[in-house]
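All protein chains but one are shown in place.
Should a chain be cited, it is by its letter among A, B and C, assigned in written order, with residues numbered from 1 in that chain.
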Amino acid sequence: MVSETIELRGHIIDSLILPKVLDQILTRGANFKIGEIKIGKKRADQSFARIEVSAETSEALDELILRLRQHGAEVEERADVQLALSPADGVFPDNFYVTTNQQTFVRLNGREVEVEPAMMDSAIMLDRNKRRARAVKFFDVKKGDEIVVGHQGIRVVPVQRSTSGTDIFQFINTSIAADEPKSAVIRELARELQRTRGAGGKIALVAGPAVARTGAGEHLERLIELRYIDLLFAGNAFAVYDIERSLFGTSLGVDPDRAFGKGGHENHLRAINALRRAGGVAAAVEKKILKSGIMHACVRHQVDIVLTGSIRDEGPIPGVATDVIEAQKIMRDKLADVTDVLLLGTVQHSLAVAAMLAPTVRTVCVDIDGSAVEKAIEHQPLQSIGLVTDVEPFLRELVDSLASAAGKTENRNRKT
Amino acid sequence: MVSETIELRGHIIDSLILPKVLDQILTRGANFKIGEIKIGKKRADQSFARIEVSAETSEALDELILRLRQHGAEVEERADVQLALSPADGVFPDNFYVTTNQQTFVRLNGREVEVEPAMMDSAIMLDRNKRRARAVKFFDVKKGDEIVVGHQGIRVVPVQRSTSGTDIFQFINTSIAADEPKSAVIRELARELQRTRGAGGKIALVAGPAVARTGAGEHLERLIELRYIDLLFAGNAFAVYDIERSLFGTSLGVDPDRAFGKGGHENHLRAINALRRAGGVAAAVEKKILKSGIMHACVRHQVDIVLTGSIRDEGPIPGVATDVIEAQKIMRDKLADVTDVLLLGTVQHSLAVAAMLAPTVRTVCVDIDGSAVEKAIEHQPLQSIGLVTDVEPFLRELVDSLASAAGKTENRNRKT
Amino acid sequence: MVSETIELRGHIIDSLILPKVLDQILTRGANFKIGEIKIGKKRADQSFARIEVSAETSEALDELILRLRQHGAEVEERADVQLALSPADGVFPDNFYVTTNQQTFVRLNGREVEVEPAMMDSAIMLDRNKRRARAVKFFDVKKGDEIVVGHQGIRVVPVQRSTSGTDIFQFINTSIAADEPKSAVIRELARELQRTRGAGGKIALVAGPAVARTGAGEHLERLIELRYIDLLFAGNAFAVYDIERSLFGTSLGVDPDRAFGKGGHENHLRAINALRRAGGVAAAVEKKILKSGIMHACVRHQVDIVLTGSIRDEGPIPGVATDVIEAQKIMRDKLADVTDVLLLGTVQHSLAVAAMLAPTVRTVCVDIDGSAVEKAIEHQPLQSIGLVTDVEPFLRELVDSLASAAGKTENRNRKT
Partner (left out) sequence: MVSETIELRGHIIDSLILPKVLDQILTRGANFKIGEIKIGKKRADQSFARIEVSAETSEALDELILRLRQHGAEVEERADVQLALSPADGVFPDNFYVTTNQQTFVRLNGREVEVEPAMMDSAIMLDRNKRRARAVKFFDVKKGDEIVVGHQGIRVVPVQRSTSGTDIFQFINTSIAADEPKSAVIRELARELQRTRGAGGKIALVAGPAVARTGAGEHLERLIELRYIDLLFAGNAFAVYDIERSLFGTSLGVDPDRAFGKGGHENHLRAINALRRAGGVAAAVEKKILKSGIMHACVRHQVDIVLTGSIRDEGPIPGVATDVIEAQKIMRDKLADVTDVLLLGTVQHSLAVAAMLAPTVRTVCVDIDGSAVEKAIEHQPLQSIGLVTDVEPFLRELVDSLASAAGKTENRNRKT
């Protein structure tokens, strides 16, 4: 039987930190003894716990402690991080530390440096001169870079619940099932987006092809016109569906205003050809080839557009990032200062984006597939909300709420 | 090698009768030789085919011919049906003939009698005196009743495509997937319902609990007020959700106008208790206990209500048919003269009702689960349409279409 | 601002009681102040917390306290329960208390009486003379019975985590997704079932029709032969599928040993007819009409069979409880001393059974539909496990594990 002592700080009970730590200990067949515990008496007060954890073998204990640290446990020993050199470009040293998306500090010469950005599944690269610690991906690293190895000297600080006020994102693991009412949540979301807008936040939209196909496009255009979108991430197919509709009035050859008639891919391919000929979305808008639709609204309202390729794509239209690693780099850069993300109707892109978000980014995921929603929000347990429903009615209701609020504001402004 | 000759009549090509017959023959490893074929030159013309079917063994041939008859194949031999007596109450004689939902005739003393109603999975009972043939269920039969056995003397006439005009129901195996546009189909449906209403048709609504829970109730109330529903089939839970909302403003304890707050079953149970105390839905409306909601609208607008019980029910409220066989009898009677059925958000009830429909009843199924939609419409291949979507936005759009049409009609009437 | 003081006892941190209480308080916009807290130092030690809860209005506070009590919060005041008389047969008095499935005590003349059984969504009936408190359904109550009203004098004791050992059921909210490995969990489950069997536990199986249709029947027969099932709950359709297969070798007319050939309902109906003629399952086994299959194995191995009816049933076969309220009564009685429940491939029956279980019954739910699994296990957070997968491979692997274990035991016995 071997043991080690850990410490927990902050809102460790209502943010579920202490319960998760004890759950991990019990689940892994280990044991605990609480040495000292101080529970904050009021909501704003910090709590503290010192816990002696014991396990059968030192290997089991090490693995357990490693997990506990990712829930914010600190071991009393305060050593510096260990570093090793990358053996080759694009390769980390053995035993490199893998990040979570939680705020993380490394101890260098006895002082803590924050790792930036807070992005999961990365290594940590240290620049001793600049005293900077960066979360890096394989493609970032060069031979000889100093990378954190092992688990020593690292401190993780989980997101904790806000101590003042409770907005709609402050609920734990929230998702609204298909058979539950959603209107009130959507109206509340509209209010949160208004607050974000008012506070100068940056909102990213990640949208799947169904959004463009099912008639949700018009709602999205209004959302863009109301200036609620700063950044659009989508695939080539999303853009092509929107452009097909704008150029030919069809969606995969089907005219959505006629009840029936199985269509084909002709117009889809002609839309791609038209954009390739024009030289891309912005050029097509400028040349008045593209005169309506979501992409058109994005160009007109200076929404930053990032289109990425997939193995299923036709085309692509010019401007699509067809190399997935290049696309990841672009996404990472663009997401750096985003505060709110809407993930609509796209498993693939939603999970890609969700994996790049800091844990404080507020995330809304809407999909007709409940398991996709669960996966997209699981890394943001205190900052996310999921709705299992069609995207079209969701967007309609959201935009109606925002527009009616905007109307009121306008009226108020006129009166004054 | 044994063979037999069959004949097909009607719109056997565009109603897929001849292709299905050939498909069955090939699929079962048999062979065919077309003796005579006359194809109608124009759309309204009838076609005719005489086909010699051959198989390895006479057993295989018999089984094959049996299937082909259910697709409308007639064998040339024209014998009378064979009959046997039921050995006991609720028991059919061995080898009883099992019906499809197609129009069926039995030959008695050389003359054909139509089996009524056209309902699948039944036996056929003959009343020689009255020259009547009835499709009967186990619970209908008494010891000594004469029941059709074997396959002789039976003719099945599949539904064929209309030869004049093409409405939205005339498409084969139609369902609209989650990621396809639906607005135009819904508007077309609205027009069909208006025509039904104008022609004195009878519309039944089969609704699942989610319809009452997700906020679709208000749209349904409008549909009832516009007089588009003659008959409501639902479970006890559907009624209780609606009544809970009407009495307490909540749905499973959750106030749909507040964003959050996990509810409980208290109000659900109190709603049941209130109805039990009042003596049922109609009594509760009369006593002004129930003053709003779907059930209230049904009572006020004389919609015929059939509530059935399930193993999961609390309560039930008075008037619910808790015996499932009794409930089936009631449903069968009420469905006899129905012309259009809406199946909304309920697998269990939709399949129960679909199994009782004549093949000419026009059927619309809406559910978020695509496989439920497929199953509900498979027996009505030329008279049904399925939409994979949330019920709430479907109903909203349908009712908006009907209301705006009603508005126009009203205006037109005023002008004249 | 009004406030009240609550107390929590037991393993309130690792069983998530304190966190859930604080979560409720914050979620509902209330506030807290911890007056006293003692955290158990070791795993086996009890903890204690006294918390002052405050809210804006006394109504809000009352509603909040009511929720907190269902998580085990006790208010300091120790009054007797309040009682009212039932106004009519089958009707509870207004404001009746609605139970959870947690252990519950009511205070009568200053002494606590436990409510039995621990079943959710019931009222509590008191028999003063016998000092007994019973959870009752609408159908249990007679005019003049004494029923608990309001929330005073009631204490709820949530299930807490075991303090010794950790079996597979001791994990919180466990379900294994479709794309996660399941073999190890199934083997562990097999070991738990062996322990249950060894300890004289009673195992109930709730099975949907797909279990009989997809070829899982043979595994189930082995499970019955190995004596791992004491009680079978299923619908009429489950039994008929099994009997069709046994009598005709088909499943909805399809021979599972031939690759193809769309079948029909004939054999399904003939199987029902055969059983109706024989007089039921047991009679058909006795008369050697039914010589194989799941139902046959149940009869031979004295498994208690409860078959219930649904609105979609054909038949039914004799012995099926067609009245759903009668069926519920039978189920409640049979489930009283069950210790383990397997819910396989049936949403409807699984939820019906899950709503009747005490929170200590260990529950395994297997279904290909993830949301069905979630709902079936949500009321047993510390005693249940869900697997999203096909039932057939699950059963095969479970039975293989049990059989190989049985083989080993046998061998060991032989050696000694």
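In the analysis below, a residue touches a chain if its C-beta (ideal position, glycine included) is under 8 Å from a C-beta of that chain, and two chains touch if they have at least 3 such contacts.
Treat the numbers as computed from the prediction; the structure is a model and nothing was measured.
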| item | value |
| --- | --- |
| Which displayed chains the unshown chain touches | A, B, C |
| Touch with the omitted chain, as defined above, among A:Gly208, A:Pro316, A:Gly345 or A:Gly386 | A:Pro316 |
| Sole contact to the chain not displayed, among C:Pro87, C:Gly319 or C:Pro393 | C:Pro393 |
| In chain A, positions touching the absent partner | 27-28, 67, 70, 87-88, 90-92, 94, 96, 98, 120-121, 123, 137-138, 260-261, 264-266, 268-270, 272-273, 276-277, 308-316, 322-328, 331, 348-349, 351-352, 355 |
| Residues in chain B touching the chain absent from view | 13-14, 16, 18-19, 22-23, 26-27, 29, 31-35, 37, 39-43, 49, 161, 166, 170-172, 177-178, 370-371 |
| Positions on chain C where the hidden chain makes contact | 168, 171, 174, 178-185, 187-188, 209-210, 213-215, 251, 254-260, 345, 368, 389-390, 392-393, 396 |
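Operating definition for what follows: only the chains that are shown with their structure count from here on.
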| item | value |
| --- | --- |
| Copies chain C and chain B - interface residue numbers shared by over half, same or different | same |
| Central chain (distance from its CA mean to the mean of all protein CA atoms) | C |
| Rounded Å distance, chain B centre to chain C centre (Cα mean) | 34 |
| Of all residues in chain C, the ones touching two or more other chains | 27 |
